[in-house]
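These notes concern the structure reproduced below.
Of the protein chains in this complex, one is absent; all others appear in place.
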Amino acid sequence: MKLGFYASAAAMALTAGLTAGTAQADGHLKFAPGEGAFSWDSYESLKAQELSGQKVTIIGPWLGPDKELVESVIAYFEEATGAEVEYSGSDSFEQQIVIDTEAGSAPNIAVFPQPGLAADLAAKGLLSPLPDGTADWLRENYAAGDSWVDLGTFEGPDGNDALYGFFYKVDVKSLVWYVPENFEDAGYDVPETMEDLKALSDQIVQDGEVPWCIGLGSGGATGWPATDWVEDMMLRINTPEEYDAWVSNELPFDDPKVIAAIEEFGAFARNDDYVSGGAGAVATTDFRDSPQGLFASPPQCYMHRQASFIPTFFPDGTEVGLDADFFYFPAYAEKDLGKPVLGAGTVWGITKDSEAAQAFMDFLKTPIAHEVWMAQRGFLTPHTGVNTEVYTDPTVAKMNDILLNADTFRFDGSDLMPGAIGAGVFWTGMVDYAGGKDAGEVASSIQSTWDSIK
Amino acid sequence: MNQLLFAVSTIVVGVFGCVAYFYFSNILLDRVFPAKGPNAGTNINKANAIRPWLFLLPALLVLGLYLVYPVFSTFVLSLQDTRGSFIGGENYTWLAGDGKFRESLGNNLLWLVIVPAASTFFGLVAAGLTDRIKWGSVAQSLIFMPMAISFVGASVIWKFIYDYRGENQGEQIGLLNAIVEGLGGTAYAWITMPFWNNIFLMIILIWIQTGFAMVILSAALKGISEETIEAAYLDGASPLQIFFKIKIPQIWGTIAVVWTTITVTVLKVFDIVFAMTNGQWGTQVLANLMYDWMFRGSPDFGRGSAIVMVIMLLVTPVMIWNISNAHKENR
Partner (left out) sequence: MEMAGTKSRLTWAVNLTVGFLVLLWIIPTFGLLVSSFRDRDAISTSGWWTALSASEQNAIVRADAPDSAKPDGDAWVITGNVSEGEGGQITAFGITSREPVAFAPGEVATHKRGQQITVEANGDYRITYPEKPSGSRGQRLFVRAEAPPSFTLDNYREVLFAEGMGKALLNTLTVTIPATIIPILVAAFAAYALAWMEMPGRALLIAGVVGLLVVPLQVAFIPLLKLHNNIGIGKGYLGIWLAHTGFGLPLAVFLLRNYMVGLPGEIIESARVDGASDFAIFRKIILPLSFPALASFAIFQFLWVWNDLLVAKVFLGTGEDQAVMTGRIVDLLGSRGGDWEILAASAFVSIAVPIAVFFSLQRYLVRGLLAGSVKGG
């Protein structure tokens, strides 16, 4: 009904959240087994394993509503096997998992938001390789299975590669969010190509409005939204192979191809006419506040490029698909690079092996583990064996289509780079760049840090 | 309820255990070296030589285990690379050449000069003045409040001060910019303002630490004997003279304590920088740089530990100053 007037919607959302929490605490399953389009046979088959009295501890980055979602999935494992699972979320996940594994009080399973850290732990021998056959399973059951196997394969302490990480829950990043009715009011069409997108941006400027909302602020992680922009641009002006080479630093960071991608981002973010608040506001605007501009009256901007999770930060009561929608961040028509999609995902790894932990990892392979979350919200999966009918939210289904139909899927490069780069100087460098520093200069300083950690 | 019982009983056991240790160890010492009998003289000397260590033992044990040992292992780590092999001083040579490290060192020195001075000054003013007025204890609680607020709370508080909205991004929600615009100026992204952004971050720590300085100094001021003040007052000294000529010299030792403690806090300052800028726009400090290397993405304990050793080195002048103070007290 309402888009941001008085606050009653917020109160309703609150009570809903609270009741959901209590329901789970009672151990009730979100969806009754046997009902709906879920793959219940995969749930029934779990019951073959009896794990009463065994405990699995999991630590991950999800808190609040996300924690409730992951717990709603876990409940099915507990119910079927009798094992007890304790999930705990942390706001400083990276620090905690490092301390816990190094000190020898690791949980059974860790959910890594970035594969880079998992690779590090694997190299130190703090992760257990996944059971044999997992790689084959991924190849058969995940769309583009080979790439998921590659992404989860790290070098172990002995120097041999093994599969350590299992991807479960994926985000699509190449999305542009907009308010369809604002487009209608102004007579704009959703652009199909990057050329059109730039023409549309110019058109909006000519109409005396501001096309983009861009915010890089994120407290201790300020700058990361810019890395997504640059990665998307890399895939739109360079080949996927060059992207891979860049991520592994075979293509140096200060290569003209990379600098060109940074400047493509700059064409948007450093153009005072293009961004709400002017280029000076880009680095300090919090990424969580940034999309609010779409919903202002009159609109402060018309488009916002951000990953699939961003609706959490839309004003209370915003209905995705109605009040806001998204389109694919388009590719250049003139460059023959297909439709590349940038994504990210969480990697699950075993930090302390046990029978129950292995059983839990097997559980993540079952369609039901994916469907329970899919049927709620914000869950994308490359699992081809799931029944996509369970998506209650057509927009999420639309995102999953983007994911499954991509010509090229590439994982978030900054997540794959060494932490000092991908969660360090790449972020800070992009903030410097948005603040007016020369792209070449920024790129070569990032490269020099990279050289120093080799 | 069980847990409450458990907690209460541990408190009781813990506290009584502590007291019992001190009590019985002292009795034991007196038994072993009785202050009477043929060897009374030597016994007293022996007992007096041992007794301080009885008093110190628990503290030394805990400090040794919980702080000295980690410092030692940090030192060892600082000589290793990510894979744990010994690389000598390589991490230190890398530090010396790192631009971010030099920036952090410079910023830390700036913090060291400004924050302890400002916090101690404001704390002294607050302690001295609230002592004299009726609503003093209320005023003290209000100034103390920032100390009590959780760190996450404090970071939100200052977001509402320094926030910046560009043209067309709606009205300002940061107080500072609202005031500037109200006075006819143009809003500014304060935390990106070179050099000055450091000062803006320091203001946060000063705002927090003033409460600490005030509480300690206020206790010391109240410890000054009334007779001295009374006497000075009768001699016709003005309240200001009394404050500066009589009170300040008497609490000089406490001022040194406050200054030292805040200096140490400044060396460790991390949260504020982490949450407000994460060291960007030229605001990096050593502790945050350390955190970056230790826990960000791919941890490099070697480099992180080397930075910790530098932080520890920076405190040496303060240690020396305190040693000389302690010598003076021995009179």
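Here the chain labels run A and B in written order, and each chain numbers its own residues starting at 1.
The working rule: a residue touches a chain if its C-beta (ideal position, glycine included) is under 8 Å from a C-beta of that chain, and two chains touch if they have at least 3 such contacts.
Here the structure is a predicted model, which means the values were calculated and not measured.
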| item | value |
| --- | --- |
| Contact set of the excluded chain (shown chains only) | A, B |
| Per the touch definition above, residue among B:32, B:96 or B:156 touching the missing chain | B:156 |
| Absent-chain contact - pick from A:255, A:272 or A:286 | A:286 |
| Residue of A:33, A:219 or A:385 touching the missing chain in the full complex | A:219 |
| Chain B residues touching the omitted chain (full complex) | 3-4, 6-7, 10-11, 14-15, 18-19, 22-23, 26, 30, 48-49, 51-53, 55-56, 58-60, 62-63, 65-71, 73-74, 122, 125-126, 129-130, 132-133, 136-137, 139-154, 156-161, 170-175, 178, 207, 210, 212, 215-216, 218-227, 239, 250-251, 253-254, 256-257, 260-261, 264, 267-268, 270, 287, 290-291, 294-295, 304-305, 308, 311-312, 314-316, 318-320, 322-323, 326-327, 329-330 |
| Missing-chain contacts mapped onto chain A | 1-8, 10-11, 14, 18, 21-22, 25, 57, 59, 61-67, 86, 88-92, 95-96, 98-100, 102-105, 179, 181-182, 185-186, 219, 286, 288-289, 292, 295-299, 309, 312-313, 315-316, 322-323 |
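The working rule: only the chains that are shown with their structure count from here on.
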| item | value |
| --- | --- |
| Between chain B and chain A, distance of the C-alpha-averaged centres to the nearest whole Å | 39 |
| Sites on chain B touched by chain A in the complex | 83, 94, 98, 155, 164-170, 189, 191-192, 274-281, 291-300 |
| Chain A residues within the chain B interface of the complex | 92, 94-95, 98, 114, 116-117, 119-120, 123, 210, 219-223, 276-278, 280-281, 283-285, 292-293, 296, 300, 418-424, 427-428, 431-432, 435, 452-453 |
